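A protein chain is absent from this complex, but the other protein chains hold their places.
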Amino acid sequence: MVNDPTLNLLVAKTSDLFGNAIEKNVREPLRYLINWGRLYSLWPVHLETACCSIEFGAASGPRHDLERFGMLEAFGSLRQCDVLVVQGTVTRKMAPRMKWVYEQMPEPKWVIAMGACAISGGLYVDSYNVLQGVDKIVPVDVYIPGCPPRPETLIQGIIELQNKIRKSKV
Amino acid sequence: MIETFEEFVKRILALLFWFILLSPLIIFPILFLLVPIFGIDVTTVNEILTASIDPIKALKLVEELGLGPSSTFFKVVAFPGFTFAALVATITILYERKLIAKTQLRVGPLYAGRFEGFLQPIADLFKLLGKELIVPEKADKAFFWAAPILSLALGASLLAVIPLSPTIYIARSDFSLLIPFAIIGFSPLVVLIAAWASSNKFAFIGGLRALHQLAAYEIPMLISILGVVVLTGSFDLMEIVEAQKNMWFIIPQFLGAIIFYITILSELERVPFDLPEAETEIVSGWLTEYTGMHFGLLQLGVYIKFYVLALLFTLLFLGGWNGPAFLPPVVWLLTKLFFVISLIIFPRAVLPRLRLDQLIRIGWAWLIALSFINLFIAVIESSLGVI
Amino acid sequence: MPKKTKIETALIESLKKKFNTTIKEEYVKPNRIKFSTTSDNFRNLAQAVKELGFDQVISQGGTDYPDNNEFRVEYHIICVSIKKFRSIIFSLMTTIPKDKPEIETLIDIWPSAEFHEQETFENFGITFINHPRMEKLLLPEDWDDIPPLRKDFHLPGRG
Partner (left out) sequence: MPNSVMNVVDQGGDRLVLHVGPQHPGSGHFRIIVTVDGDYIVDAKPDPGYVHRGAEKMAEYRDYIQNIPHLERPVIIDASGVTLPYVLAAEKIIGVEPPVRAEYIRMIMAELNRIISHLYWLAIYGIFLGHSTMFMWPMGDRELFIDLAESIGGTRVTFSYIVPGGVRNDIPINFKERALKTFDYFEKRIKEYEKIFFNNPLMAARTEGIGVLKKDDAIRLGITGSNLRASGVDSDTRKDEPYCMYKKVDFDIPTRQEGDSYARCVVRLRELQQSMNIIKQVFDLIEPGPVKQVLGGVMRGEPGEAFVRTEAARGTMFYHIVSDGDKIPYRVKISVPSFRNLIGMSHLLIGSRLADMPAIYWSLDYWPVEADR
């Protein structure tokens, strides 16, 4: 055993240096690369819960064109999807199905709560059949207010989600 | 924290700089230890040092290792083999998305990679690499894993005998036209394995549709290329291309080219024959249960098949690498190839999907009859000495 | 009050001739005719209206009157095939006691009433006898509260 404090310090410093170098030069670029891939390739699940779906449709139309951000419109199977856009009110009948859809999606996955109804129940807050906020059953990353949100607002929300992914750990 | 693309590029450049600076200190001593083990004919250490800054010498060294551009390994792995095919497949994916978007008055991918979203397929690839792989509980696990690998293997093995120019090819065979079609014959099997192993109803229906479709369209596909064989009297792609020096076969074999084009669309499950993946009917068809890189491999396999079939169309009907001499043959080939790829992509923008019974009726009733007529035309032309 | 037109008068007269006093004319306005009858006689009235040519149920619903302890069941019938009747909406109404909320279904007379009756069943708990699908349609499968459109069902937080 070496008990010399100077030597110990040297070993510690060197390992710190190497650790930092690896952190800075290997893991960070790698993390950036993976996150970069994820944020430009958000495929939404086709789960329409209520009336906000028409503004989602309008956002994938030519004027707003979500594909600019790498979102593929109307992608088929939820097994290949990354983001669950809750398009409006979630009713008591839809809620278990939506949770099921969320559980079947592969990790990593994100949830966008689109519209006032998905955030808190919105206009239908006192209805007997409406879930007051989708965050009671699935974790939500980005809330997009509006009733319904304009496509521009939806795009803003997607950019917020991209910013969130960009800063997230891998 | 790296947060922007520029920072990332800067960091990578800095890393490269330090690597080049430090490599003589760390890597070369190791190299000197390793050289005797490989038994390379290097007389002096100095040669390695010069090679590290002189590309011509480096190339020679690599060739001595058996990895040079003329070596089999390089041909299979890089050019004109797998890497090149995968690159073309990636470009095809991007090209398809941009072309379709422009037809639909949109811009398509725009922000991934600063310029016109040209890094979009790479982003998709990185995304798929980092995704969780889900194997359904009730799936047949062995086959579920096997299908993506089989799909890619099938695509890759198609590349073996197809030449890109008189000098660029992996292997030469007298039957280089038949071999790809023999391999393509396995693709229904791969689809069926993928569909059956998923143990999903939609996948199963998709698999059965694919089986019907591929079986119905393989026969007219084979018969339609027989016309070319009759005209040249050879199954060798090299000779077929050489025979088109004066006239491309699309002129005497116009009907055959059209039948071959239609069967390509069907074989690749493109619109209007994309029934096995018809989203609004059966979710994603036989791809329904595949996640992450499984899905990526299946798609890559399909797109490599896309490349091969477009290449075959170019070689058989568009004169392959023949063209005015001011450009190298392989450039001519690639130009024609991308024209054919556009042709295959474009129906997606203007046609709806067919129904299974209509598709099978077209296949069995029309295309087979037409392909036989085409064969007769070829026989007559050959007896008249058109070519 | 605007005048009744000829068509409506003719319709009312023909119905009145058939049923005498068993049916009650609630009101007749331009394009709107409303009759009520007892729940036993309701089917006969419906049959007669159908024979006049009124062939589509545009709406079917109930209303809860807790003070009288009864439900009103109302069918709104329009005519599509005969051009001169197209402007008229026929409203047939009956009341059934809340203790025994049962009435015979009319889907053999008007098949278009099928989903409407199903909806009235789940919203009020009114059973339509002989209806093939007396089950939940819009409400969640696990709904175990009282039917929501009854007046004694209160929205959460709205007392």
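When the chains are written out, they are named A, B and C in that same order, and each has its own residue count from 1.
Keep in mind that, in the parts below, contacts are C-beta pairs under 8 Å (C-beta built on N, C-alpha and C of every residue); 3 or more make two chains touch, one makes a residue touch a chain.
Keep in mind the model is a prediction, meaning the values are calculated, not measured.
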Counting contacts across the entire complex, name the shown chains the missing chain touches. A, B, C
Write down which of A:Leu78, A:Val142 or A:Leu161 is the residue touching the left-out chain. A:Leu78
Touch assignment to the omitted chain, from C:Ser36, C:Gln56 or C:Thr127, lands on C:Gln56
On chain A, what residues meet the omitted chain? 45-51, 53-55, 57-58, 60-63, 73-76, 78, 89, 91, 93-94, 97, 101, 123-124, 126-130, 147-148, 150
Touching the unshown chain, chain C contributes residues 31-32, 55-61, 63-64, 74, 76, 78, 80-81, 86-87, 89, 91, 110-116, 119, 123, 133, 135-142, 148-149, 153, 155, 158
Where chain B meets the chain that is not shown, the residues are 100, 103-106, 201-202, 205, 271-272, 274-275, 278-283, 348-358
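As a convention for this text, only the chains that are shown with their structure count from here on.
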Give me the set of chains touching chain A intersected with the set touching chain C. none
Of all the other chains, whose mean CA position lies farthest from chain B? C
For the pair chain A and chain C, the C-alpha centroid-to-centroid distance in angstrom is 49
With chain centres taken as the means of their Cα atoms, state the distance from chain B to chain C in Å. 66
As a quick test, compute the distance in whole Å between the mean CA positions of chain A and chain B. 33
Would you give the residues of chain B that are in contact with at least 2 other chains, written as numbers and ranges? none
Please list all residues of chain C that touch 2 or more other chains. none
Complex contacts: residues of chain A adjacent to chain C: 91-93, 126-129
Quick one: in the complex, what on chain B touches chain A? 1-3, 5, 8, 11-12, 15, 97, 101, 104-112, 117, 119-120, 122-134, 277, 279, 283-285, 287-292, 295
Okay, in this complex, where on chain C does chain A touch? 139-141, 143, 145, 148, 153, 155-158
